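Omission of a single protein chain aside, the complex is shown with its protein chains in their original locations.
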Amino acid sequence: MLILRPRNISLTKKISIFFFLVLSSFLIFALILFFLKKNPLLIYKTIFFTPFYDFYSFSEVIVKSTPLILTGFSVLIAIRIGLWNIGVEGQLVLGAIFSSIFSLYFTKYFPSSTHLFFALFFSLVGGALWSFFPIILKLKWKINEIISSLLLNYVAIILMEHLYFGPLRDPMGFGFPGTAIFPQSVWLPRLWHTRISIALFIVLALILLFYFFLKKTPTGYKIKVIGENPKAAQYAHFKQKKLLLAMFLLSGAMAGLAGGEEVLGIHRRLQQGLAIGYGYDGIIAAFLAQKNPLLLPLVSIFLSILKVGAEEVQSVFHLSASFTQVLEGFILLAFLMAKTFSEFKLTRVKTVKN
Amino acid sequence: MQEPILRLSNIGKSFGDFWANENINLDIFPGEIHALLGENGAGKSTLMSIISGNYLPDKGKIYLKGKEVFFRNPKIAQDYGIGMVHQKFMLIDNLSVWENIALGTISKFTIPKEEILNKIQKISKESKLEVDLHKKVINLSEGEKQKVEILKLLYKQAKILIFDEPTSILTPQEIDSFFEILLFLKKRKHTIIFITHKLEEVFKLADRISILRKGRLIATFLPQEIRSKKELARLMVGRDIVFKVDKEEIQPQETILKLENISCTKEKQKKLKNINLEIKKGEIVAILGVSGNGQENLARVLGGIEDFEGRLYFQNQTYTGHTWTKNFPSSVSYIPEDRHNLGSVSELDLEHNLILTRLFQFSSKWFIFWDKIKEKTKILLSNFHVKAPKGNKTLARHLSGGNLQKFILARELDKNPQLIIAEQPTQGLDIQATEEVWHRLLAARKKAAILLITGDIKEALSLADKIAIIFQGEIKKLFSSQNREEISKIGLYLTGAI
Partner (left out) sequence: MEDFLFILGITLQSSVAVLLASLGEIITEKSGILNLGLEGIMLFSAFIGFICTWYTQSLILGFMGAMLAGGLLACIHAFFCIHLGSDQILSGLALTILGTGLANFLGRSFIGLQTLSLASFSLKSYYLNILLRQLNVLVILAFILTYLIHFILKKTTLGLNLSSVGENPQVASSVGLNVYKYRYLATILGGMLTGLGGAYLSLAYTPGWKENMTGGQGWIAIAMVIFSCLKPIRALVGAFLFGAFMALQFYFQAIGKELIPAYILKMLPFLLPLVILILINRKNSKYSFPQGLGKPFLRT
């Protein structure tokens, strides 16, 4: 039978195990492609070369990575205090809805210089609101936050579809499923003639801030302890419930911001194609980054390369773009396997019968 | 002379560099009640786990009725008729009594419930082990659970029954009926080995007595060969105390902590009953007791993790259970028995672990002073001789038990507390580390009051000024550690004999 035995190996070895396993998942996927009578080499070449074809292509990688960093950040914030936020997708949607409603109907009550600020602010509120339900269900009725936050994803998406097919639909849109274009005052400014918006820098600043918050402040320290070992936190007499609530709301707010960033920076309206799985990608990003906020941008860029490449592959090879999801699934499994094998080795033990 | 039913020859078992058992030779004869006596950590449980198939020995051989056997797992030992009742019962809480008893023995597809119930009832009637077979285990008292464990062994036709500290968690009434059961089993030609450190029981029941000390078998006696409990106790502890602790005389000063009628109930069981105690600065008071008598709860209560009833006075302030847990004063240091999961965060490094209980000293409202922490950690690691493979950056889980304990001790003592609650501070430590921890505690009492919660008589005698015996959640006796007459009776107090 097979048994795990502890072992001690160096960091470089651990990292190489991880990359070896990720490479194997690409190989497995290549096999699948091969059986579908597609040329895996050509497809991989397309995935990894397209994003670097010219400056604009690479800028699209950055564009895609911005919401991904945020959703990954959202998952990461929750997981650092020991909570699972699987409802990022729904919180993203709510953030988008809130900021859309503000942009469409309430801008007239505020001076135009504050519009963008409020539009972003309401996306935070929307996301936080949607994360409020799961955490309060957990703290009050001990209902598992994984399942509640996940079910609310579906509710949020149904709500959003209702809104852009119904009350918020653009009356001049000839039936296009989406709202009217927002007023220019809420648009996130774009840079360098690309679709990269200043949101990217807001996001990076937030990540840096959170990193220092965890590292330098007493509250950040408490969060780390609660996340690693709630019993020790009790021993140290930290007040846990308030922090759990606050961090989960913050997590929701970041997801909401991702939604705000998408509608204000990319689409400039609420429309179909907003909920395309950034929330779930966030889970992968957070874990591949080993729960370390500073690694998050790197991991997100890697995943975005796959996504941008996938779009090209989709149009050239007529393959579904969901093959990134397949790759992500494999990569997550590779990560899990690497995690075990960096601490244990699987050995065969002979069983002798008496 | 009879053939031994079980013969251990040269058994040895090590954990890392530590030999829990060494060169043990022991014969067990059919139909006898054999008592295995020894202090905490003498290697009794390890030896029994080897016999019952839970551990494989590193050295030596086991013979059953003259034939060599290998017990790779408990199931094989069971098939040979050897069963063990562990101190921590091996029962499944959520299943009923009869399901627990029959588990692993049913070969039919549907459970022949009536058949099983009849069989169990027959056994339980014969052996006077009456338990409600339909109750869930979780709703049973400890005494009832033990009966279930015995029924489980009898159901599987065990001929050799091993008990690990069978009476430590039973009430006196339960103990009496347990003794009757043992005597009955003996009459039915079962062989019984039981581990204990209660001398009373040994004289009452045992046909032969073996004494283990530091992993070695000292000797096997007949009860009549031993003149008194006192002698037995001396054999158990060893004639000479291995290391002497120089204890400086200190005059006790003002009262730091006073407990008034502290009680604590958990899962409808009263764990502590009206504890009254006073500790002065400069004093070490030892709460001495066999595990399971409430000292774990007392430690958690005083450490501010468990609620309690009654009043607590600390430095001229009155606290209730609620206010004590909520506004736990930072001048109290609690050194918990569970170093790995309670007293430290295993996935964080030592700098992080240093401020677990001392965050207020190393931070302002907004910032943690990592420079100071780094320096302090370095100093403490060297002052307390903590062996940390990566220095400050070592993860807590990479420290050995002894080094982690020294680290926690360093953290708590350096905090300059007014009150130190040290719970089993040297359990599982080697001699050197033990000695070091003791010296540190003795030095610390100059500035603080120390409550030492321990099961180790030697530790209590070496360190404490006063000794309080805790038995079944009550403080039975409080005396000075200079009182020779009382000291000679410690063993009796601990076991509730007087």
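Which chain is which? They are A and B, in the order written, and residues in each are numbered from 1.
By our rule, a residue touches a chain if its C-beta (ideal position, glycine included) is under 8 Å from a C-beta of that chain, and two chains touch if they have at least 3 such contacts.
Only a predicted model underlies this, so the values are computations on that prediction, with no experimental measurement involved.
Only one residue from A:N144, A:Q290 or A:S315 touches the chain missing from this view: A:N144.
Listed residues A:N39, A:Q184 or A:S320: the one in touch with the omitted chain is A:S320.
Taking the complete complex into account, residues 1-4, 36, 84, 86, 133, 137, 141-144, 146-148, 150-155, 158-159, 161-162, 166, 280, 283-284, 287, 319-320, 322-330, 332-333, 336-337, 339-340, 344, 346 of chain A touch the chain not shown. On the side of chain B, touch with the chain left out of the figure occurs at residues 54, 73-75, 78, 90-95, 99, 103-111, 138.
Methods note: only the chains that are shown with their structure count from here on.
Per-chain CA centroids place chain A at a distance of 48 Å from chain B. Chain B contributes residues 69-70, 72, 76, 303-305, 325, 328, 334, 336, 341-348, 352, 355-357, 359, 363, 365-368, 370 to its touches with chain A in the complex.
Within the complex formed with chain B, the residues of chain A that make contact are 216-218, 221-222, 224-225, 228-229, 231-232, 234-237, 351-352, 354.
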